[in-house]
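With one protein chain held back, the other chains of the complex are shown just where they sit.
== chain A ==
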Amino acid sequence: MNVVIAGAAETDEVGRLPQHSTLQLHLEAARNALADAGLTKDDVDGIATVGTPGPIQVAHALGMTPAWLDGTGVGGSSFLFHVRHAAAAIRAGLCHTVLITHGESGRSRVGAGRWGMGADSLLGQFELPYGVVGPPTSFTITALRYMKETGLTHEQLAEVAVAQRRWASRNPRAMFRDLITVEDVFASRLVAYPFHLLECCLVTDGGGALIVTSEERARRSPVYLLGSGESAESPIISQMEDFTTSKAFRLSGEAAFAEAKITHDDVDHLMIYDAFAHVPIYGLEDLGFVGRGEAGAFIAEGHTSPGGRLPLNTNGGGLSYTHTGMYGMFAIQESVRQLRGEAAAQVPGVELSVVLGNGGMFASAATLVLANRLP
């Protein structure tokens, strides 16, 4: 059975939305995705969502009675997991059409869950005592080791932000659109050496939703799920096996490429979760697009920029487009737009797109291979 993304939409706006509660963001995204799919809530019998408010509340608020629920919450990659799990459920006959929603008041914190971990948690005992202040001071901690072992330079790290801003400058919905240089990156505030502000993701409000179903039930030109993979590594970054490569990136990517039976040459477009500037570098290498230590030069040479041979993070990414806290939904949305030929910074001739999602600090990962035609 061919499983497809039959509907995909974001909230009317992303960015700063203090008039929207977290639940509202979910519901607005859900309505937009249903309209996009040409379906109604009565066509939907499965729901997947993460965090506050969770699948029960979202389903109830929409007036849905689901036959299948998934509350997988493994950080910003969760929505890629949801797509994979929904496909499995649909193929198994557990449900027919799944609504996946995301909404997060990451910036305004309206109706949002509380942050924080107990002092007796793993994080509370073995990382928080050392003055960690969230992802900017922990997700980033692998970079110096990577730089020492591969020779990645500070300039090359900054070039990631520069390249993504080139895409964002073509996207009216991106929060930051002014072109920047390496010098601009260096001139921005040091958040956590070696990371400057422009090498760290945004914090925004917003949401998105997807409709996953069988090809037969889709009403509009479908986006096929050709393959997927998921994996996890360590719940705390200090226990990551090797700071220069993500095991979860590698394993989820290998699984997705194998199921889709594709090679790297088949890939027209790529989205890699970019919470910080080093993450696309790891992603390019761990997915096998370039060799070890080559990603920094690859990006700096413009291969991922507009006109390059491997367009990457074409919405501007978490660094320039939007980042609610769980960016994976927006990476999927941009892949769908590119495959439909509807993206703001449309790449000509995109037939196959790969999405790599990250959750936590290299804690979880999932990869999706999406296409607008069957192989």
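Couple of notes before you dig in:
The rule is simple: contacts are C-beta pairs under 8 Å (C-beta built on N, C-alpha and C of every residue); 3 or more make two chains touch, one makes a residue touch a chain; residues count from 1.
Criterion: contacts and distances are computed from a predicted model.
The complex includes a chain that is not drawn, and of the options "Dehydrogenase", "Zn-ribbon domain-containing OB-fold protein", "4Fe-4S ferredoxin iron-sulfur binding domain-containing protein" or "Cytochrome C biogenesis protein" the UniProt name matching it is "Zn-ribbon domain-containing OB-fold protein". If you put the hidden chain back, the residue from A:F243, A:Y273, A:F289 or A:F330 that touches it is A:F243. Considering the whole complex, the residue from A:L69, A:L94, A:V191 or A:L310 that touches the absent chain is A:V191.
Note that of A:L69, A:L94, A:V110 or A:I141, the residue touching the chain absent from this view is A:I141.
Mapped onto chain A, the footprint of the missing chain covers residues 118-120, 122, 124-133, 136-138, 140-145, 148, 189-195, 236-239, 243.
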